[in-house]
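Provided herewith is a single structure, encoded as structure tokens, for subsequent inquiry.
Omission of a single protein chain aside, the complex is shown with its protein chains in their original locations.
Moving on, here comes chain A:
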Amino acid sequence: MAEVHVIGQIMGATGFSESSLFCKWGVHTGAAWKLLSGIREGQTQVDTPQVGDMAYWSHPIDLHFATKGLQGWPRLHLQVWSQDSFGRCQLAGYGFCHVPSSPGTHQLTCPTWRPLGSWREQLARAFVGGGPQLLHGDTIYSGADRYRLHTAAGGTVHLEIGLLLRHFDRYGVEC
């Protein structure tokens, strides 16, 4: 079986209007992929920037997959939330990006979006907080049924992902 190592960090986020941010992340793969070691999902700490406006998480990612096919190449999906001083959490953005397919270190930027809702919900969000959220997390990384949504842009999440591939040449894949 061919093996893929995804080793890197979720560095941080910029461009969000809120300041205390944390990120829930996960990696989704197709049915032919098996996770041999590592943790497939997690949550970063809440970071409040003191200098500048980038919230830094430096959250390590270390995954080892084995696969029999290229379908369902891993996708990293993210949910960025903000936490206020009362401890309430509000959604700041959803985003996803494919894990790169060429070996080496890559700097990735993942733009995010959040569902808008009706004008009433937008007004309520401005005053009280909260706001609409997705019921099913898989809409973040799949394209089906997206046409129903009206969304607004959030900030950008910065990642540094390194990729190591093994035994792909046995299956005739050049990388």
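The rule is simple: a contact is a pair of C-beta atoms (placed from the backbone, for glycine too) under 8 Å apart; a residue touches a chain by one contact, two chains touch by 3 or more; residues count from 1.
Heads up, the rule we're going with is that contacts and distances are computed from a predicted model.
Hidden from the displayed complex is a chain whose UniProt protein name, among "Signal peptidase complex subunit 1", "Nuclear transcription factor Y subunit B-3", "Succinate dehydrogenase subunit C" or "B9 domain-containing protein 1", is "B9 domain-containing protein 1". Checked against the hidden chain, the listed residues A:5, A:77 or A:114 yield one contact partner: A:5.
In the complete complex, the hidden chain is touched by one of A:20, A:133 or A:151, namely A:20. Residues of chain A that touch the chain left out of view are 5, 7-9, 11-12, 20, 22, 36-39, 42-48, 50-51, 54, 56-62, 64, 83, 87, 104-105, 162, 164.
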